[in-house]
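Note sheet for the following structure.
One chain of protein is taken out of this complex; the other chains stay put.
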Amino acid sequence: MNFERMITELGFTTTAPVGLHSYLVVAAILFSMGLASCLLRKNAIGILIGIELMLNAAVLNFMAFWRFSGGVGGGAGPMAAIVLMVMAAGEAAIALAIFLNLFYNFTSVDVEQASNLEG
Amino acid sequence: MLPLLESMTVLQLAITIFASPLIAFAILSLSHHKVPRHGDWLAITALFVSFICSAEIFLRSFASDNPVMLNLSYSWLPLSAKHSLSGGILIDHLTAIMLVVVTLVSFLAHLFSVGYLHDDIRYGRYYCSLLLFTTSMLGLVLANNLLYLFISWELVGLSSYLLIGHWYEKKSASNAAIKAFITTRVGDVGMFLGLLVLYDQIGSLQYADVFAAVHFSADLATWQTVAGLGLFFGAMGKSAQFPLHVWLPDAMEAPTPVSALIHAATMVAAGVYLCARMLPIFDAQTLLVIAYIGAFTAVFAATIAIVQVDIKKVLAYSTVSQLGYMIMALGVGGYTSSIFHLTTHAFFKAGLFLSAGAVIYAAHHEQSILKFGGLYKKIPITATCYLLCTLALIGFPGFSGFWSKDAIIADVLHYNLVGSGHYFLGFAALVTVFLTAFYMCRQYFLTFFGQPKDEHLHSHAKDPNWTMTLPLIILSVLAVFFAGGGHWFPEYAPKKSGFEQVLQMTASEANTLELSHTPTAGKHQNSAAHSSEHGQIIDAHKLAMMLSTGLAFLGILVAYLFYYQNSKGQTRFSAQKVAERFPFLYRLLVNKYYLDELYHFLFVRSLHACAQECQEFDRKVIDGFVNLWAKLTMMATALVEACDRIVVDYYLVLGLARSVTRAGNRASALQTGKIKAYFVFSMCSVLALIIVLFFIV
Partner (left out) sequence: MEQDSLMLYQTYGGANISFWLITLLVLISGGIAALSTNIVRAAFSLFFTLFGLAGYFVLLGSDFIAVTQIIVYVGGILVLLIFGVLLTNKQKQPLESPRSWPLFVFATVCLIALTAVMVYCACVFPSPAINQNYVAINTAYTLGRMLSGSYVIIFELAAVFLLLGLIGAAFLVRRAD
């Protein structure tokens, strides 16, 4: 593995602009953080936070790929970002409504208590 | 013509003629047990209406020069461009004559039946059948195409069957009905084949189309012969000609008015009508066949009639013989004489049958002439009518039968005189005259003269009431006077062979037809009209008149010698001795030439044997095969059932269900209901995808 090249590619230099890979690495870390949030929390709100993190990581990927692809898809990157934002907004609203129902029914938003779907 | 009917058109009259018995039939068949007297008054009224309208048509038809009064067709089944079936009615001279004959005789038979069958248990049914017959017969003569004719033809056969089997409790009656139906069906097969050939070749069954096609196209020749023979075969069945005559004597099991109407005057004349109507399509060979069959039947049936003792059977064989006359006349081209004889025969033979019915009625349903005798004084009206009709049948000079029979014999003799050969025809015609006179007088002498053989029978005999005597009187008068001087009929009658009708039907082609018509017509001449051979015809007529009169008188004389008993009950010569002298001949005649036995042996027995063989074969081979197959099937079924039970049910169906349940139980463990587990699962999939993409692909 060419370590120098890796440094260059990841943008740890001022002689070249930050490349695509730096964004992808950041997005991967962000996605993993969101995943950890989903996995480690009991609180449903925490899971929603994790999902938002993962979605944002995806949006970042879209934007980075669009930017570095030479604009091949026209406005596909920003469009995907907008659609994802719309989806995230709707999803957040629905999720919070579900959580409220959950709270009414279980007096808690602990997802480990709400396991009625167990097969 | 008739005062009240002047405003009606021919079509209206024709519809009335056909509809009034039809409506009466419909009403009575549904509700004859609800109306008083089982509705005989309705049937008689309907027939009377029909008769009046027929008379009107008859008068109009013979007052006009136009032979075809009405020929109306409508498209019934247009099948293709070349083939189509049409319905329609035709009224020409022939139809007009037939209409009058049918409705008059039918009306009188209905009237006669009131007395004859007054205490019958199936009185209403009897009238229904009679009405059905009359309707069908009228349809038969009104049709302007062979299809409708065929339909009516079968319907009259059906009603004949019903009426012969009217007293079906008697085994002989039901057998006779079946025999009549099947024998005429044999003829109908031929007729149907003829129809099929015509329809296939010409594409239409309209008389006009058929005649035109036969006349104009020469390439039809072979098929024309086939169709002509087929149609004639049908006519043979219906008109009881030689090989197929066996049903008619047995049909005397029917009530006597039925015998008078169906088996003497109308239905059996339908065959003659068909041949007359279809005369243009018969070629020379077919006509010769027709002539020979008619001539042979005439002699043949007359010889059998000599020895019969049943009063109705004698008349039945006489009918067969007279029908043979008509057929023979048609065969030699005597269209007019044939129809003439058909008409006169219808009246005097119906009169004879009804008189015989009156005799039987007076004798309490005894039919053997050997038990009668001396009835003349007890039943004078019946005896007089019987005598007049008998003389008409014999051809006694001046009576209607004399003129018509003379016309036929003249045609036949003329056919011989013009040098065609075939002297058998003339010989048969003359011999039959003698035989007819002999057996009719024998019957008359045995029945009405001499000593009574049965005192009880004799003492109770009396003339029936007016409903039965009135028809007798009317028919007797017609039998005497119908032919007038013997000349009016041929002058007004349809000319010969139907070509004039073709001319009328296809008016546009009249000129060409006229030209081509003349030479063909010359082949089958009959009477007046054609001046070139007029002299020969006059000769033939003179010869016929002399010979037939002489032979008739000879026949009467012989019968007198053999059968007239003087006051001591003795005859001049003994018929008994003659019979003993020629025992073989006598037995042959009494047993009707063993034809029934022959048919029984040829058809019934052989069919029976064949059927038995078939049954054996069926039982042993086919049933055995079927049973074997059934056993094999059962075994295969057991095998399949076991296979089904073990393999399919246990291992496949239930096994599948079991494994699905097991898999479901296992898989349901994955459904933990814990959201985190789902996250882990999906991330594991992502990681697996990464591993696949980077390390395997």
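So that you can tell them apart, the chains are marked A and B in the order they are listed, and the count of residues begins at 1 in each.
Heads up, the rule we're going with is that contacts are C-beta pairs under 8 Å (C-beta built on N, C-alpha and C of every residue); 3 or more make two chains touch, one makes a residue touch a chain.
Note that this is a predicted model, so its numbers are computed, not measured.
Participant: Of the residues in chain B, which ones touch the absent chain?
Facilitator: 676, 680, 683, 687, 690, 694
Participant: Could you pull out which residues of chain A are in touch with the chain that's been left out?
Facilitator: Here the touching residues of chain A are 1-2, 5-6, 9-11, 13-37, 39-46, 48-50, 52-53, 56, 59-60, 63-64, 66-71, 74-75, 77-79, 81-83, 85-94, 96-101, 103-104, 107-110.
Everything that follows uses one rule, which is that only the chains that are shown with their structure count from here on.
Participant: Using mean CA coordinates as chain centres, what's the gap between chain A and chain B in Å?
Facilitator: 104
Participant: Give the list of chain B residues in touch with chain A in this complex.
Facilitator: It is residues 667-676, 679-680, 683 of chain B that touch chain A.
Participant: Show which residues of chain A lie in contact with chain B when the two form their complex.
Facilitator: Residues 35, 38-39, 47, 111-112, 114-119 of chain A touch chain B in their complex.
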